[in-house]
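Note that one protein chain is taken out, while the other chains of the complex remain in position.
Labels run A, B and C following the written order; every chain starts at residue 1.
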Amino acid sequence: MGPSTLNLPTIFSITESEIDLDDLLAQITLKSTGAAAIFTGMVRGVTTRDNPHETEYLEYEAYVPMAEAKMKQVADEIRERWPVIEGIALVQRVGRLYPKTPTVLIACTAAHRDTGVFDAARYGIDRLKEIVPVWKKEVGPNGEEWVEGEYIPKPGE
Amino acid sequence: MGPSTLNLPTIFSITESEIDLDDLLAQITLKSTGAAAIFTGMVRGVTTRDNPHETEYLEYEAYVPMAEAKMKQVADEIRERWPVIEGIALVQRVGRLYPKTPTVLIACTAAHRDTGVFDAARYGIDRLKEIVPVWKKEVGPNGEEWVEGEYIPKPGE
Amino acid sequence: MNHIKLLFFATIRDRAGTKALDLDIPADLTIQGLKDKLSTDYPNLKESMHSVLITINREYAFDEAVVPLNAEIALFPPVSGG
Partner (left out) sequence: MNHIKLLFFATIRDRAGTKALDLDIPADLTIQGLKDKLSTDYPNLKESMHSVLITINREYAFDEAVVPLNAEIALFPPVSGG
């Protein structure tokens, strides 16, 4: 079996700095790692689905200590569902972010690619968007507007 | 709808250089991009599944012009199955590669995360391992051995 | 009495006109009671109280919960990170 859970790298952070994929990936790669699934979200300058519009920039803010605690919780949930996961990184960038800029990253590593590493990353980003207290205000040619989430956490989440 | 397929960025390369995730991601990010799913494989120094063993390094080689043509084909197959995909990068590193080093990357971008971008990346790595002519020799404490693939391409692949 | 710290984020902060507030509340006040008090004292917030998310000491909390002593309470709309 792999190394004990205690020593497995878990990174979670709210940051104003650029997201460095190569550095984060290196930090969650063990000697037993053979596969990584990474999701990144970026600011869309042009949106065509639902309500088509353009975006000049997004202004992100976070309730930092709670956000980091909830990211830790998302990582714990991932490890509970996919015990083969070795390293996990969850990073949310905040501040004023322009189109094409990566704003969020979820990365999961495992020994092999066929034991859930893709599903784990997918779960991570879905969950982050449900329970991690981060908000964004969209600024475009028609003024500014807060983006409204829709998930209502249940007791114990 | 998004930009016409003709202008969509598609990167495919066999390289001896380090894989730069941030740079590749930037190259396949459009103004309409909001999500990226990235898979990377790396050299496992310690393998526990099937035949447990240690690896000192892997020596990769490729039939370069055909490998690049087949990577292009994998990208075309992805676009046919998931027309929402915006940018695609497929990179295989060759040469002598040590544990923890990323050896391969598949990245797909799309406007949103829920329209197939994860499945497209998963398909890309599975397909690359079936039809792209690259081989690796494993060197460890007990000598060296070619890693044997098992897929037999069908006519027209 | 219970001395608590309130934090507001996103739309709720815009409506409250402030990021944070120190508040004295009765010792056995529930989250529902706190919402009622805020609706009365800060009319701008009244409409938001239906859909607001509330946390007690950085965990999601619900209407029946009693606000603990010296709690850090945050009020914000459903999250929209990513």
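Quick note on the criterion: contacts are C-beta pairs under 8 Å (C-beta built on N, C-alpha and C of every residue); 3 or more make two chains touch, one makes a residue touch a chain.
Note that this is a predicted model, so its numbers are computed, not measured.
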Report, in label order, the displayed chains that the undisplayed chain touches.
B
For the chain left off this view, which of B:26, B:46, B:66 or B:84 is in contact with it?
B:66
Looking beyond the chains shown, say which of B:20, B:56, B:77 or B:130 touches the absent one.
B:130
Could you tell which one of B:10, B:92 or B:109 touches the chain left off the display?
B:92
Can you list where chain B touches the absent chain?
41, 60-63, 65-67, 69, 92, 103-104, 125, 128-137, 146-155, 157
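One rule holds in what follows: only the chains that are shown with their structure count from here on.
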Could you give the separation in Å between the centres of chain A and chain C, each centre being the mean of its C-alpha atoms?
26
So, in whole Å, the Cα centroid of chain B is separated from that of chain C by 49
In whole angstrom, how far does the Cα centroid of chain A sit from the Cα centroid of chain B?
22
Which chain B residues reach two or more other chains?
none
